[in-house]
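As C-alpha cells, the structure follows; a few thoughts come after it.
In this view, the complex is presented without one of its protein chains, the others remaining in place.
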Amino acid sequence: MTASQWHESFARTLVEHGVAPGEARRLADDSTEEAQAANMHPADLFGPATAYAATMARAARPAPLQSLTRTRGPVVLRLTGVTKRYRRHEVLRGVDLTLRAGEVAAVVGANGCGKSTLLDICAGATKATSGRVERSARIGYAPQQRGVAPYLTPDEHFRLFGAVHGMAARRAVATGAHLASGLGWLPRPGIVAGQLSGGTQQKLNVVLGELNRPDLILLDEPYQGFDQDSYLDLWTQVYAWRDAGAGVLVVTHLLHDLDRVDHVLELKATEDR
Amino acid sequence: MRQQWLHGFLDLCLLCLLLERRDYGVGLAQRLAHTGFGDIPGGTLYPSLLRLEKQGLVQAAWEASDVGPRRKYYELTSSGATAATERAQVWREFRDTMDRIAAPARTAPAEES
Partner (left out) sequence: MLWTIAGTSMREITRRRAALLLVIALPLAFYAARADMQGQAIRFLALGVGWAVATLALFSHVGSRHLDRRLAVVGASPTALLLGRQLALIGMGLTLAGGYLALVAATQDVARLWAVGLLLATTVIIAAPLGAVVSLVLPRELEGALALLAVMATQMIADPEGTLAKALPMWSTRELTAYAVDPVGDDVLRSGLLHFAVVALLCACGAWAAAVVRLRPQTLPTPVNP
C-alpha cells in the first residue's frame, strides 16, 4: 500500500470509529507530516492503518467529566425477597437488592441461574412469583437477545424509541449518534440492523437503553461481540452514566471490573441452593 | 512482560520526559530507548501523546526545523506539570511497596549459595 493509500484508509477508519470528519482529517494530515518528518513509510512508523485508527480514535475520545464527589441519590430499584418459579422449576429465590441513583450493581452467577429473568422482572416484562419489586418509572432496558429490529436502520430505531419517549425525531437521532460515538461507532444511513456485525448490533442495543437518560438502566450482558477496546469503552460509559445520576444494573459473567461497582449480587445455581 | 508493564506507565514516562524538556515524537522515542526501555512503536507512542493532549496535560505545536520538514513539538501545560509531579509520587509509593514484597525473592538465592 502506498503512503497516500495508508492515509486515506486511516482517515476513513477514524470516521467509522466515531471521530468527527474534521478532526479525522486533521489527525490524518498530522500523521502524514509525522511520517514525512521521520522519513518513514507510515505503515512502518505507525503500523497497519486500521489498527492505528482504532487506537487513535479511542485516544481522541473525550474522557467523560469525572465528578469529584459522587452523590448517591434516591433509591431507583428495590427488590425484596423476589422469587420466580416456572411450574416446578425455581429460577430465583429470595433475591434482595437496593440500588440508588449514582450506583452501579453487577449481577453475576453461572449460566442458567436466572440473571436474565431477574432483569426481566426488574423491567416489568415478567411477573415475580412472590416478593416485592419497586423501581423508578423512567428506565432503560437492553435485553441480551433480540433487542433490535433487524429490518430497521439505527436512525429509524432512534426515531422510534425517541417517539415512545416523547423526544422529537431530530433530537433522538442526534442523541443516538452522540451516544454511539462514546462506544466508538458511527451509525451509517441505509444499513439495517440485521446487516451490522454482532458487536455493532449490541452497541445499538446499549445506546437504545440510554436514549432518554433514564433513572435506572438495565443491561443484560451488554458486551457481547465487543473487542477489548469496546469493552473498556462500555464500562467508561457505564461509570459516566452513574456519575450523571443514573442507577445502573449490569448482568455480567465477566468478573474483571467488579472492584469498581457498588453492589455485587451473586445468584446461585439451583444445585447450590 | 516488560512491554505490558510499560504500557501502563507510558503516559507517566512521557509526562516526566516532557517535564525535563519539550520534544517531538521521534525524539521522545529515542530518549525512551536510550534510557533503557527499548523501542516503543509509533502505533503506541502517538496515541498516548494524543490522549495526554485531549486531557489537557500536553499541548502540541508544529515548528519549522532548519533540517528537513517541520516537526510537531509537545510540551507540558501547567496542569501537565502538576499531573507529572503527582503521578510520579504515586509511582514512588507503588515502587516502594513492590520492593518490600519482592524483597524475599532477591535474598533467597543468596541464602542457598
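We just call them A and B in the order they show up, numbering each chain from 1.
Convention: a residue touches a chain if its C-beta (ideal position, glycine included) is under 8 Å from a C-beta of that chain, and two chains touch if they have at least 3 such contacts.
Because the structure is a prediction, the values reported are computed rather than measured.
Engineer: Omitted chain: which shown chains does it touch?
Structural biologist: A
Engineer: Among A:96, A:134 or A:227, which one touches the chain that has been omitted from the display?
Structural biologist: Going through A:96, A:134 or A:227 one by one, A:134 is the residue touching the chain not shown.
Engineer: Which one, A:6, A:46 or A:161, makes contact with the chain that was left out?
Structural biologist: Only one listed residue reaches the unshown chain, and that is A:161.
Engineer: On chain A, where is the contact patch with the chain that was removed from view?
Structural biologist: Residues 74-78, 123-127, 133-137, 139-141, 143, 145-149, 151-152, 156, 159-161, 163-166, 169, 192, 212, 214 of chain A touch the chain absent from view.
One rule holds in what follows: only the chains that are shown with their structure count from here on.
Engineer: In whole angstrom, how far does the Cα centroid of chain A sit from the Cα centroid of chain B?
Structural biologist: So the centre of chain A lies 31 Å away from the centre of chain B.
Engineer: For chain B, which residues are in contact with chain A within the complex?
Structural biologist: Residue positions touching the partner: 24-26, 41-44, 46-48, 50-51, 54-55, 62, 68-72.
Engineer: Could you please specify the touching residues of chain A with respect to chain B in the complex?
Structural biologist: Those in contact with chain B are residues 27, 30-31, 33-34, 36-39, 45-47, 51-52, 55-56, 58-63.
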